[in-house]
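Complex shown without one protein chain; remaining protein chains in place.
Let's turn to subunit A:
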Amino acid sequence: MKKWMRTETFAAWAFMAPGLLIVAVFVLWPIVYGLPLSLTDYSVIGETHYVGVDNYVTAFQDKSFLASLWNSMVYVLIVPIIQIISILMAILVNSRIPLIKAFRAAYYIPVVTSMVAVALMWSWLFSSNGVINYALIQLGIIQEQVGWLSSSSTALYVIMFITMWKGLGYYMMLYLAGLQSIPTDLYEASMIDGASRWQTIYRITIPLLRPHILFCTLISLMGAIRVFDEVFVLTNGKGGPGTATLTSSLYIYQKGLVQFNFGYASALGLIVSVIVGILSILVFRLNKKGGVQTY
């Protein structure tokens, strides 16, 4: 063995080489290659040309793409709803009563199952002669069957509901970890001061959960904008009816991996990445300013 081979630096790089190679090819390269690719008309047919910003110009005139961006923005509505419900769930399961662990596990089951299974399951429940329509008619809430997934006014919201339902357990566990890190003497002190239950939640729990709220908001925001699996399964990859449930990720997939317009799809992907970046910064800012009062 040569002398330089025995150094720590050599050993370190030898250990890291295979892993870093994979990271370089499959994590770093897509980030770097996306931009040059988006400036070409690279596709499966014909020669590839440099086309400048043509793809971007086309994108902002592409009605389907604009519709998909709008749908993705509507999808972001689930972000605050998820936070509110999962914080309430975390508060509910944050106690030491018997069987509480079984309940937590039960709420987590949708998280570990595949989106394919979950989406298929709900599509049957929401089908026009399915259980949900039957129950709502029996309860007198609706008069006749509603085509939840076939009507363009409801389809997107139904899919949003499914996304939310599957994610609640995950965010609940993250918030539960946050709740358990809050020192109990704060609650004791507030009880001695005669604070009501809602006051303690609003004045102590929420402000102290802020780092967790930031984290969960960012994760669910990215999840909402990149939503794909459930839309793909429920609409057979079409995003229908019409463009009612066409989200930006699905549209990028259609352009890139169905029609093989790699250049155009990359341009769309970069536009979405920039939007995600801007929204993330906004969430950071909002969290700093404090939409919630601190004590």
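Quick note on the criterion: a residue touches a chain if its C-beta (ideal position, glycine included) is under 8 Å from a C-beta of that chain, and two chains touch if they have at least 3 such contacts; residues count from 1.
One rule holds in what follows: contacts and distances are computed from a predicted model.
Asker: Tell me the UniProt protein name of the chain this structure doesn't show, selecting from "Putative ABC transporter permease protein YurM", "cytochrome-c oxidase", "Response regulator receiver and ANTAR domain protein" or "TAT-variant-translocated molybdopterin oxidoreductase".
Answerer: Answer from the record: the omitted chain is "Putative ABC transporter permease protein YurM".
Asker: Just to verify: which one of A:V23, A:V53, A:I142 or A:L286 makes contact with the chain not shown?
Answerer: In the complete complex, the chain left out is touched by residue A:V23.
Asker: What residues on subunit A make contact with the chain left out of this view?
Answerer: Listed in rising order, the touching residues are 8-9, 11-13, 15-16, 18-20, 22-23, 25-31, 33-34, 37-38, 89, 92-93, 95, 97, 100, 103-110, 112-118, 120-122, 124-125, 127, 129-131, 134, 165, 168-169, 173-174, 177, 212, 215, 222, 226, 228-229, 232-233, 236, 248-249, 252-253, 256-257, 262, 265-266, 268-270, 272-273, 276-277, 280.
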